[in-house]
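Quick one: the structure is below, and I'll ask about it shortly.
The other protein chains are all here in position, but one chain of the complex has been omitted.
Showing chain A:
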Amino acid sequence: MKLQPRQQLLEIWEAAARASSQGKEWRWGGRQGSNSISDAEQLLCFMYPASELPEFRLDTPDATSDDVLEALAAIGDSVEIPKRLLTLLDAYLTTYSDKDGRPLFGGDSYFLPNEPGEEITSEQRALDVVDSYSMSVTLMLGTLGFLKVFRRSVTRQDIRAKISDLESRANVRLSAAMVGLLRSFTINVFEPGSPQGQALLRTANQAKVHDRRVHDDLQKSLEEVRAGLRDLTIGSGSQVDLDNPNLLFECGWAWGVVKNAPEVVTDLKVGEQPKGVAPEVPYLYFTANALVGVVDLWSERTRVLGLLDDDQQQLANALQRRWDITQNYWRTVATFGKDRWPLEDIPWRTTDGKESDYYSLGVTAMVVQYLVRTRAGDVDLSRVAGVLEELARSARITRRPVENDLSAVALHHPGVKVTLLGSEELGPQLIWQVADFAITLLKRTIWVATITQSNRTRERLHSLADQIWAHIQQRQFTHQQVKGLWDNPAGAFDDVGDEQTQVSWYFTERIVEFLVTLALTSRESPLRSQQLVELAGEMLAEAEHLLNREQVIRPVRARLGASSTITTIATRLNRARKIMGERPASAAALINQSLLELDQLAAARENASEAM
């Protein structure tokens, strides 16, 4: 692997700090301007590594490491950086709350009109979006953890008061984001004969058997999911009738709050719960995003630091149920049947008849998440690896784009268009444009690589990861001000004419997220092979035996050089024994060297006796 997460992250920090600060002023917003998502993404570029990686922490000014301070010099020194973060978080929370303190999750400038030139109404700009909820969950958890630890270093009253104030406001936003996620979950029920039902059955029916049989088998394997969905209590999706066993369904997250979603009853202060306009249709993109975001709610860090109170814990549990069920649903559909998996039939076709590699990637994300959780076998993982390779090829990441290969390039620039149904009630039809294909693919690739037990699959995935990373690096900016940030697709595709000049925090944040995951997995102990442990054990036995013999034969003459060779060998073998269990290959290397030296001594003796 050519990736060096620590180095890369520091470079991004330096670049992001340079791009964000203009003297003492902070420059919010990038390519698509400032909004509740983009600003959260910008902050997360700093907060996410700081909260996940001990080497990057900023909450303990005494422990900030030198390379981190150097990278963030544009922001200040070890004491100024956390103070500056307080100010920024304060600004973020103030900007995205209304005058009564109710948190706002509007998609604002990330919304685009379907017909270029049409004017988006202010009501539309204010519409909540699942992306904003999920970014807020991550950012607020990062914030709460940061405040909790930073507080320990602070004695000044004014700063302590500010920390307490931020803490309570961050908690409100976190609760509101969770409520929002609970109100945008949805189940879509349809007849097998409807176009949606036909599309789902066609996807599931890779063996090309009779529709009726596929239908029955699919229903049977979805029974667990169906039972789980029936038990949902709070939030949207809890009132859907799933009792008719003949109806098919799909579940996941809509793009925003579902129309007529019931209010979530909670003692938490979350303010007025807005009415939604999204129809009860799960979107693959938003589902995959929500699933990634909410995981932080039950991460080890959240539990260890005790970031959630009892009421929040209740909401988190409700979300976790949906997370479980949704993953289970998509995993079941995507790997249905004994033949080729529907997932391997690229591109994925959604029930509303849309096809794209992007959807295949979204489903892969959910399948991978499920496989990670269930510690899947290597056979499954190797099939997923195949899908990832195929996606990289067809998206023209590992294969050169042919001339005028517009559909593949459009996946990266301008991105896949997602039509936000229901938004047209308040103005022109809105769309959401997603262009994170490459980085999401890289993220999944590394994910699978870290859980596979097979060295061959891992090698394959690492080499794929290197190729995708090379592609992503081509899209990095090279001109001043935004140098080292993303995203400039023109760097990788000749067909993309317009050079971008503004940073996309959307893309950059995802790269940061990826590098953090990579750094986290690099610190775990390497996989070890049992064969290698045994081999090292045998070799060690021989080496120690030879060493003993050498010590018996050799006359003791303390001041001669040879005895120090023996001491070195003994030290080396001791070391080898110590690390053999964990790092058998390193142990074997130590033993090899010792064996060579022992043999040199033996050979010299043999030579001497020959000459006699």
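Note that a contact is a pair of C-beta atoms (placed from the backbone, for glycine too) under 8 Å apart; a residue touches a chain by one contact, two chains touch by 3 or more; residues count from 1.
What we mean here is this: contacts and distances are computed from a predicted model.
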Choices "Putative iron-regulated membrane protein", "Transporter", "Intermembrane phospholipid transport system permease protein MlaE" or "DNA-binding protein" - which one is the UniProt name of the chain not shown: "DNA-binding protein"
Of A:Asp62, A:Glu119 or A:Glu524, the residue in touch with the unshown chain: A:Asp62
Sole contact to the chain not displayed, among A:Ala74, A:Val154, A:Val372 or A:Leu535: A:Val154
Positions on chain A contacted by the hidden chain, ascending: 60-67, 70, 77-79, 82-83, 153-156, 159
